[in-house]
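Only one protein chain is missing from this complex, and each of the others stays in its spot.
Here is subunit A:
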Amino acid sequence: MSTPAIELTGATKRFRTPSGALHTAVRDLDLTVAQGEFVAVVGPTGCGKSTTLTLVSGLEEPTEGEVRVYGEPVRGIDPQVGFVFQQDAVFPWRTVLSNVMAGPRFRGVPAAEAKERARDWLGRVGLAAFEDRYPHQLSGGMRKRVALAQTFVNDPAILLMDEPFSALDVQTRALMSDQLLELWAGTSSSENAASVVFVTHDLDEAIALADRVVVMTAGPATVKEIFTVDLPRPRTVEAVRLEPRFVELYREIWASLGEEVRITRERGAGRAA
């Protein structure tokens, strides 16, 4: 428990826009995620949440500041990281099974073993009967579950999830949330407990799942406030929602977030005018 799983110190990311100007997406961001911790990140749209995750994953380098994973500065992509993208990113030319096998195969696992592991995960996300389908033959929610299986099959110690359930209907969403908690709890018994950074727009989801909820400011993103969710585990999404402490937390976080959302909206309106 000594070295944190993820450590961002003074991380700043600027992008060059097509017009040549610099656009700051993330500014001077400090965030620490302990090993085995589940952190939810909420913030107004476009503030820089996805960008923060790409910094942790190693897909992008910070312009300034430092990103560390298990104490090591991030250089390139760390094989311990799993990333469920906001956009659809399953391979359309591969079948469902082949999509889930992709990770282990890329990492040099023999085909037979990769297939076995992929089948196991397809079973867990409830898609065992669909392994021969192509992604275009699935519903949006099913594709998302393929993406989850595709990520989990690699046993990531660090799990970055960018609005993974936003494409799902309410029922499937609750089901998947509970399943995610179960999977995560399953890893926490081992010595290398999985750490999760979970971006969402759904406060209910954030509070129900996380140990801590990070509220980001209007863009460029930096940490505004961190709330510790002191609700007992194991939780189920449906039950925890009814606890008085949940409601209290919801109100506090909503107030904090609402202010940033308002700023973002006013800015958008100002630019449009």
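In the analysis below, a residue touches a chain if its C-beta (ideal position, glycine included) is under 8 Å from a C-beta of that chain, and two chains touch if they have at least 3 such contacts; residues count from 1.
As a working rule, contacts and distances are computed from a predicted model.
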Handout entry: Protein name as given in UniProt for the chain not displayed, "NADH-quinone oxidoreductase subunit B", "Xanthine dehydrogenase family protein subunit M", "Sarcosine oxidase subunit delta" or "ABC transporter permease"
Key = "ABC transporter permease"
Completion exercise
From A:Arg94, A:Arg124 or A:Arg267, the answer for touching the chain not displayed is A:Arg94
Handout entry: Option touching the unshown chain, where A:Gly82, A:Pro164 or A:Gly219 are the choices
Key = A:Gly82
Completion exercise
Residue list for subunit A contacting the dropped chain reads 54, 57, 59, 77, 79, 81-83, 85, 87-95, 102-103, 106-107, 134-136, 150-151, 154
